[in-house]
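What follows is a structure written as structure tokens; I'll ask about it next.
Just one protein chain is left out here, and the rest sit where they should.
Showing chain A:
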């Protein structure tokens, strides 16, 4: 074993020596990494796709460099190209990846190393660590986190198993995981999202790399957890003296942490500069566009929603009274005693939704906001409580008490827009079928009348009539979300539940969809229940805001009031965790932490 290891180390050293670049100042000594004309191509059946197209950038030693761009801009592919772990059909075609671990040390061209050889393997994990977006799927579900972290140590440092375990526990403690001795033996599904991401960070840092590449490490997390992870990364960067390359689509996060910013689009670098310059003197149009799409800046004015027209106290379209939804979950199977755990997903929520308004429902994942939305749709039958719906004729009906059959007429009046524009459209149905289905199954229209209404609706949501015959795969994410909206509106509903309807979209597309929603509300007199974890979006479009925490409605009021003067401690914590999209305001706001008895990690 040790002999094999020695051979491997010798091979690695030889390979790296061969890839060492000499010559006259190949790169700036102040940089730890420099990409020169890097090209990464994905060879698919439809031809070659240049994911990274002639990218040149440099990362200063000890800095935090953010790579920003929308989905498909090639930012992830660039990061993965550095250590040559691009997804399958992709390959680093040309260009140089110059890496200089020490300012006076030699320069190695990582792109010249064999992608599966010992040279690059001795750098991965040991000198360059990588953290991914979704810690649940990026860690193996059948190995303990201690095993997965310890593996890196066994691989790169010759440590005895006992020493490995000690280091793993130390590092888990360092990234803020409580009871690390116990947690080292835990599986990913036993940890919360934030804890999983901490474990992932511990894994990337266990060998003390000089460069950490974090690929959207906080995108899958709640704002409060995101704030904790960002703090942790900043602290670790300081204490371990490393360089951080941070990939994100969120300009708010960039403003919070970056020293330098690289803006990417279509696989190319659009703009590269210090954070202050990027935010305050953007040179490229695309950067300006991105900044304009930021909700906090309010640069894009959304058509004011209807309240001006509606007489002062609008009658509530829906009155939610003491609504409760309890799930029974079986917990502990094999080692523990089998017991049924009751989870109060929605706990005595009372909320009025005025007609013609937009009510925002915010909270972290697991707070019960989606469950509440589904109860309103009567996708779930609430355990207790009432849902008084005022019909067009002014009569109130308690939806919670109706049977499936009695609900049918109401199903057309309360509709839903889903989060995932990819998963919520059947790939084997044409757009015409997708949008027309609600009318067809209700027997409201058929034949040419149905087609006519579908096409009218397509135009209404900003698509073309001629698109009706296409399948969903032919559309971009934003266009698909428009199709989803058309499907919701085809039955002429009065209340639309939008569950994270814009969360999966890029910022520029998100703005367009929000504008569309506002426009449709004005034209059709719609009422929205807007469920979102994104506070900036809610602030921009909602008249009223309801904040949920562990199934309980903790605060509820007009949007301006809740955002300007939050009364509940949790609302304050939530607001303080939202990144401020201006690097000059960095550190001016104090972070509030809310702890309640239910919030133990």
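Criterion: a contact is a pair of C-beta atoms (placed from the backbone, for glycine too) under 8 Å apart; a residue touches a chain by one contact, two chains touch by 3 or more; residues count from 1.
The criterion applied here is as follows: contacts and distances are computed from a predicted model.
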item	value
Candidate names "NADH-quinone oxidoreductase subunit K", "Inner-membrane translocator", "Copper resistance protein CopA" or "ABC transporter permease"; UniProt protein name, chain not shown	"ABC transporter permease"
Listed residues A:7, A:71, A:190 or A:426, member touching the removed chain	A:190
Candidates A:35, A:51, A:130 or A:489 - the one touching the absent chain	A:130
Sole contact to the chain not displayed, among A:7, A:140, A:426 or A:446	A:140
Option from A:16, A:152, A:245 or A:467 whose C-beta touches the chain left out	A:152
Touch residues of chain A, complete complex, unshown partner	80, 83, 85, 87-88, 116, 118, 121-126, 129-130, 132, 134, 137-143, 151-152, 155-156, 187, 189-190, 200, 203, 330-335, 337
